[in-house]
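Okay, structure first, notes after.
The complex appears here minus one protein chain, its other protein chains still in place.
Up next is chain A:
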């Protein structure tokens, strides 16, 4: 009896020693996670199920269950439309950013004098592509691709793609450059990714007589699939907090409305998050398989 107790004590001591130092390192993050993430998330879920009113000295909660979530689609005639339009835009913006980053990074990966200068240029927008400066540029209409107006592309797009999509496409194209500003980090990820492909492979296929064109399709592209998926995910998450995101503006407006309030706003935020989450899950599913097969082959 006594012995088993002693053994148990020894065991506990061993684990404490083993885990203690690791937990010590993790402790600040763990405390932070509880206070600044877990509690707010729980609170916000709680609020989304209530009608929240601000009274002197705090909040007043009235339980209304799922009504907030239902209202978002049934009563609110702005939110679903904005959500759909923004998702359409996003489906256009994500490939645009990733493909642009891929092409530019391919060019920047070549060895040529002065490439540091060009790398700097393409990374420059990261410095201010977040925040107020960008939305100021947006509102003043900078960042249009010049040829859109010159060649009057709008009727053409309307004619060939249909009116309901034309609007989305035009609104994306009209600030194409500023959207492409979001590709700084992605370009860096791609460039860093290419460094992981060993140069001996390129040499080997060149001796076997493959043209650079072949070696791009057969080696560079397959090897950078994981980075493409990483970039797609990063772009989606980055576009969450896009400064001119109409959904977020709508959520913000609803926070301060008398009849809707924080509860409804939190519900909207959760719906938005849910949609993004589904999108991320789909991307993971699509790319996950290709990444896995590649890992297995290694």
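Rule of thumb we're sticking to: contacts are C-beta pairs under 8 Å (C-beta built on N, C-alpha and C of every residue); 3 or more make two chains touch, one makes a residue touch a chain; residues count from 1.
By our rule, contacts and distances are computed from a predicted model.
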**OP:** Could you check which of "Transketolase", "Carbohydrate ABC transporter permease", "ABC-2 type transport system ATP-binding protein" or "Outer membrane lipoprotein-sorting protein" matches the UniProt name for the chain that's left out?
**Re:** "Carbohydrate ABC transporter permease"
Subject >> Residue, one of A:13, A:107 or A:204, that touches the chain absent here >> reply: A:107
Original post:
Looking at the whole complex, which of A:9, A:25, A:73 or A:217 touches the chain that is not displayed?
Top reply: A:25
Original post:
What residues on chain A make contact with the chain left out of this view?
Top reply: 18-19, 21-23, 25-26, 28-33, 35-37, 39-41, 43-44, 47, 104, 107-108, 110-112, 116, 118-128, 130-133, 136-137, 139-140, 142-143, 145-146, 177-178, 180-181, 188-189, 191-193, 195-196, 206, 211-213, 226-227, 230, 237, 240-241, 243, 248, 251-252, 255, 262, 265-266, 269-270, 272-273, 276-277, 280
